[in-house]
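The structure that follows is given in the form of structure tokens.
Only a single protein chain was left out; the remaining protein chains are all shown in position.
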Amino acid sequence: MELLILIFLPLVGAIATALFAKQNTAKVAALAFSIFSLAVAIGLLCKFTPDASTQFSVNYQWIRQLGINFHVGIDGISMITVLLTNVLTPLIILASYKHEYKNANAFYALILFMQAGLLLVFTALDAFLFYIGWEAALIPIYFICATWGGKDRIKVNMKFFVYTIAGSLFMLLGIIYLYLQNPANNFELAEFYKLELDSTQQGWIFWAFFIAFAIKMPIFPFHTWQPDTYTTAPTPGTMLLSGIMLKMGIYGVIRWLLPVVPHGVQDWSCVVMLLAVIGVVYAAIIAFMQKDAKRLVAYSSISHVGLIAAGIFTLSHQGLQGSMVQMLSHGINVIGLFFVLDIVQSRLGTNKVDELGGLAKVAPQLAITFLIILLGTVALPGTNGFIGEFLLLMSVYNYHAWLGAVAGLTIIFGAVYMFRSYQKIMLGETNALTASFKDINGTEKVVLYTICALIIVIGVYPKPLLQISDASVQHLLEQINHKLTGVN
Amino acid sequence: MNIIITIAVTALVVLYAGLFKAKKALLPLTLLGLLVSLGFAICSWNQPTVHFGMMQIDNFALAFAGISIIGTFLIFLLTQRYFAENSPNVAEYFTLILFALCGIVIMVSYKNLSMLFIGVEIMSVCLYILAGIRKLNFASNEASLKYFLMGAFSTGFLLFGIALIYGATGSFDIDVIQNVLVNNVSNVSPLFYPGIILMMVGLCFKVGAAPFHFWTPDVYEGAPSLITAFMSTVVKTAGFAAFLRLFAGAFEPLHDFWMPALMVIVIITLCLGNITALYQKNFKRMLAYSSISHAGYLLFSLVVLTASSASNVLVYAAAYTFASIVAFAVLINVKQKTGSDDIESFNGLAKRNPLAALALTIAMLSLAGIPLTAGFIGKYVMFLNVLENYQIILVVIAILNALVGFYYYFRVIIAVYFKEGKEIELDTPMQYKVVLVVSTIVILLLGVYPSLILNLI
Amino acid sequence: MITSLLWLIPVLPLLGFVINGLGRNTLSKGAVGFIGSGVVLASFMLSVCFFFELSSSVEKQFTVNFFDWISVGDLKIPLSFLYDPLSAIMLLIITGIGFLIHIYSTAYMHEDAGFGKFFAYLNLFIFFMLILVLGSNYIVMFIGWEGVGLCSYLLIGFWFTNNSYASAAKKAFVMNRIGDLGFLLGVFLMFQVFGSLEFAKVFPQAANMLPGDNTMAIIGILLFIGACGKSAQLPLFTWLPDAMAGPTPVSALIHAATMVTAGIYMIARSSVVFDLAPFTQNIIAIVGAATALIAALIALTQTDIKKVLAYSTVSQLGYMFLGLGVGAYTGSFFHVLTHAFFKALLFLGAGAVIHSLHHEQDMRHMGGLKAKLKTTFATMMIGTIAIAGIPPFSGFFSKDEILAHAYQHSPVLWGVGVLTAFLTAFYMFRMMFLTFYGKFRGSHHTEEHIHESPKAMTIPLVVLAILAAVGGLLNIPHVFGGNEWLAHWLTGAKVTQSHLELDHTTEFTLMGVSVLAAVVAILLAYSKYVKKAEVPVADEAPRTALEKLSYHKFYLDEIYDAIIRKPLDAFSTFFYKIIDNKVIDGLVNGLGWTANEGSKSLRLLQSGNVGYYIMMMVIGIVALLLYTYLSIA
Partner (left out) sequence: MGSLFENMQAVPLNHYIWFCAIIFTIGVVGVLVRRNAIVIFMSVELMLNAVNLLLAAFSVHHNDPSGQVFVFFIMALAAAEVAVGLSIIVMVYRNTQSIDINVLNRLKW
């Protein structure tokens, strides 16, 4: 029941905002609703017992004739992503406060609608429902980016939309296939786990699903939609995309790929690992020379996500837990970075690093918060980034030493491009443009301080976070190994 | 039976009303008649009756008749000051549409091939005229002539097919034909096979499947938008119903023989329709090509015959009908203002007309097959249908086509919302609003809770 | 008491950081200075108490466990401290010298706008450094390890408005990161082998392994790479000279006394592992020796007083690694200790000089300051003698111990060592003479304002000078009837010892040679820079090839630029412009383009011509009938 509230509250909020809110009240309403849902999520967290079981599950018959049920529930893995969604959404809405968007009520309604879709994805236990959520999250972000985005937003977002939906259609094909294989004639995750497919079938299903997830994350070489989209989208859109939406791909892999077709995963993991690690280095290197800071962050995000993917496909406890923490951390850090860039953009109208400089002198507060976020991104011990990246690198290293070493380059490269851009933007002497820069104020402070606090708290005391998903991950791995050893 | 009678009577009454210059009364009369016939359709639900071995009013027939009637009803709502500018005597057009509807009801409920033929002809003859009602408009003339010539031509093949089948089985009754087939599948008269193929040709022409689709874009573009709406929704649905009755029923035993041919047709239709639609500037023409591609999806139900083939077609047809009607409603509305039916003329529509814009968007999403709209459920059941015996290649092709589809359907949405245009303000009459709202609600309802019509038949 | 209060030692500076950080704009400079130095003094006091408690107690290792930091599956990393003789000494150095430098800074930075910020950073550094030496496993150590890197970044770039300073800071961080990757990989491998990262669990297991084990060698090399980054060894040392961009107290604290010795600490800590890998040890020794020599050569021609000291630091660190390589863990650590004293002293002295000359660092514009800056001169002279290795000053003992072990290991290494010692003595005295002797070469204006620094700066100098003078007493070798107190002390920390099997005569000769070398060097320097009163030529003036090589630091920066940075940036552009935008994205867009073109051509099928349509239909029909005919027949 609580779960239904959790999922439908944002939807109600969306409708309410769309219909009743005025231009000026929209953001307030949206913020209120997102904070409610955060409260609900925290309530769930309190009632949540960190074991492997699926809790708060709700199961209604939805489309009887097609064996589709509205079956949702939360286990440790979902809990993390749900938290991610509901913690970040208020921050994102708050971050958009200083902007005045045309048709604000539509804008914020779409954000909330997307939140609902995301929550559906993260809690669905029915493949069809999962797919519905998957698309339901895509439509609003398309409209957000295409309506309020920057230059040549239409072309870019069309590409983004068709690219991602191409992946998801193949996933749909895979889902239908599994459904037809399923003697129980339904889309229940639990039933899918029980399926015993031979390894060729598993291989096909694996790719059908993986393409969808790979495009969403995105993993090299399916990433080319991402930098353009991030750069043209309005900042809240970029935050939603990078902070939460790409986690759909990661979550999908963990929940729908690994346990359902373990043999497929086993057979192909080497390829995926290779792609992922290539992506890690490749994107990092590209980030070196980026002139546009937003684009730079976009590439850095590709690099980080590549590492997460690599960690997952090691099928190791460290890898999966690492990816869990890193999902959250990356979400927090990346929206922090984008917010900082948005502040700069909105003040000075540019994100070209060469035109900036010396901001630290005129805006010390911004400089400090930016630095903390940046340290989180480059995974300095004591920040949230380190926990995840350490576990991930360790798992990759255990999977294959050289692969680990190559992936480890991200530690160096990350520092290079991040500190390069930091120097270009914040350090040095102020120029004509930046001399009159105003330091952060009001809501900006709230957002940035919250983010910094999260970064440090998670970095110093990650234990509770790790505990949430620990049992579930353990259970998942047991399932996989059982299938790998048990079946043919 | 009484459905047909009601419609026919309504038609005549309207005609007379027209004679007595009762302009005001026409629309109410028509709508009333349609409602009554719809009422009959609902009443006789679950009580299949056979009339003189000629017509079989079963749930299948009733469901499709119902959809056709509802579709026609909505389209009639759009006739508000539509025909007025063409000619003084609107009544005739109403009558013709109603007679066409009669033919359609016969088409969906025939039990005897002669009835099929008669239904098809009644419908077609009316449409030939309706396509050309703009006597002085070249496009309208051309549309009507092309439609007529090719229609007559294709009827020839339909008839030849019927003749051969008659020759092979000695009966026009589809049940008898089926029994003949079932009893000796092994040694069917060689006349039968060309018969099937020729009938397939005839029907493919009616539903506009490649390579017998060529009339569709031209006629759809040339004919008055309202008639195009009628043709592309109600008529098409009826064509599929007829197709289904024959091929899923009588010819089912020879599925292995005609399926490969149909498969090829399906694939050509899909690719041709979608890819060609991609480059169209004209909204109407784009819809014409999209209707071709939808014909491709609809034929999925025949590529693999399953228990739910018929209901799948029903779902898809319903989704498609409502979406198209919305599209045409907005189109007519816009054209009245701008005088053009290019996609550009939709630019910046959303600024002044949020309702129309929203409805159109949802319709496009439905046509494109985005989840939570009826169109998605339609596509989904079709995919499910063919995947029942693992036609994966076909589905992959369909998926690729769907992707192409997204491009051109979203072109419209982009025009409506993101393109800057002269901010026209439509004067949307009440009926239009009703149609838009109702259809949109239906689309979303079917998308969220399709159980309503799934397995209806 | 140790176990109960150990956490205070790092937490106090952290507290200072928080207070100064938050109040950097509100608190008065006095308050900031007081808090900043006070917290460090407090933790120094604590370390002293603990030190005595430790020396009195039998139990030599105290582990304090706070909470599970990261625990995933079989990987359990508690946040816990280890207090043993090794960390005890490190604590004393860090907090002690740290305190002195804080005091010094109160005066040195007094005019600076970022006074509060500076002390906040310093406190933060002390905190991380303490974590580094207190960590009871490699990961907690790594927290400090990277933390100090961060602080060094912050402090090098303290005057960030100067872009070159900012670049220097970035360079330092990145170079450290290169090492850190090695460190991490080493840790991963170690976890694979030992299934734990706790010193207490790793070393006992390692002890049971037989020497020459490959894995151990690899672990050793990886850890050593980490040490190279942090302790500025070849090939990663180029960041340290640039790091002189930071305020001088920072150079003294971070880049001379404490942080740069973290590498030595880490290796001494893991001495068990390294003893199992002779191969690795040789590498360390060779790298160390090479670094020592090259840095010394570079120092010969530098004209910036701080640069000279920086290179001498690198050179001395090389010495320490040489020591580690030849197994003289105690010796190296001893040298860490003494070096901390005299190098901090020298830097602070240099700072005093620079301070009094209004931030003039070029020795070509100094000279004749002996009279004006008496204390500074006296103290610095002591430091110089100490570093030159003249008995009985501290540097002599530590350096000598290393050299002795080096000789026992291989005379070549010893030779290099002595040569370095010779060079060291030369360039150090060159610096002294250029700075303090002769007559002032700066502008007349500055000359008038030259003045001795305030007490806050001179007192630390004096204290350090005393330490630099007597520090050697900590570990007087047996040859002088000493009892090698430090060596015994460190045995409590499981730091392995290699024993000197040299008879006393050899030892004496070795000492004699090195001392002789030093003395000769001093005399040379004297004749060159005092008698002849030579002054280094201006930058653009012609030099001999060797001088050029030395003056341009063997062009290492340029080489790295050419073989690493430029190619990477080129790759970056290439990947972005070609691979990403053209190839991959081109492929993606290509699909869309194909569809569009297909549409353009396909639509021509629709010719609008009825005859043609019918023709197509008929073709279709014929094809179908053909199919029928074939399938029946």
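Residue numbering begins at 1 within each chain, and the chains themselves are lettered A, B and C in the order written.
One rule holds in what follows: a contact is a pair of C-beta atoms (placed from the backbone, for glycine too) under 8 Å apart; a residue touches a chain by one contact, two chains touch by 3 or more.
Quick caveat, the model's predicted, so the values are computed rather than measured.
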Original post:
Can you list the shown chains that the absent chain is in touch with?
Top reply: B, C
Subject >> Residue in contact with the excluded chain [from B:9, B:159 or B:437] >> reply: B:159
**OP:** Specify the residue from the set B:117, B:418 or B:432 that touches the hidden chain.
**Re:** B:117
**OP:** Please pick, from B:9, B:31 or B:129, the residue that touches the omitted chain in the full complex.
**Re:** B:129
Original post:
Which of B:75, B:91 or B:143 touches the chain that is not shown?
Top reply: B:143
Original post:
If the hidden chain were put back, which of B:58, B:221 or B:342 would touch it?
Top reply: B:221
Original post:
Considering the entire assembly, which residues of chain C contact the chain that has been omitted?
Top reply: 603-604, 606-611, 614-615, 618
Original post:
In the complete complex, which positions of chain B touch the hidden chain?
Top reply: 114, 117-118, 121, 125, 128-129, 132, 135-136, 138-139, 141-146, 148-149, 152-153, 155-156, 159-160, 162-164, 166-167, 170-172, 191, 217-218, 221-222
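What we mean here is this: only the chains that are shown with their structure count from here on.
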**OP:** Take the average of all CA coordinates in chain A, do the same for chain C, and state the distance between these two points in whole angstrom.
**Re:** 37
**OP:** Between chain A and chain B, tell me the centre distance in angstrom, where each centre is the average of that chain's C-alpha atoms.
**Re:** 43
**OP:** Name the residues of chain A that each touch 2 or more other chains.
**Re:** 162
Subject >> Touching two or more other chains - residue numbers and ranges from chain B >> reply: 407
Original post:
Of all residues in chain A, which touch chain C in the complex?
Top reply: 159, 162-163, 221, 224-225, 282, 285-290, 316-318, 321-322, 358, 360-361, 375, 380-382, 387, 390-391, 393-394, 397-398, 401, 404-405, 408-409, 411-412, 415-416, 419-420, 423, 426-429, 461-463, 466, 470, 474
Subject >> Residue ranges of chain A touching chain B (in the complex, touch as defined) >> reply: 62-66, 131-132, 135-136, 139, 143, 146-147, 153-154, 158, 161-162, 165-166, 169-170, 172-173, 176-177, 179-180
**OP:** Please give the residue numbers of chain B that touch chain C in the complex, ascending.
**Re:** 145-146, 149-150, 153-154, 157, 190, 193-194, 197-198, 200-201, 205, 211-212, 214-215, 217-218, 257, 260-261, 272, 275-280, 404, 407
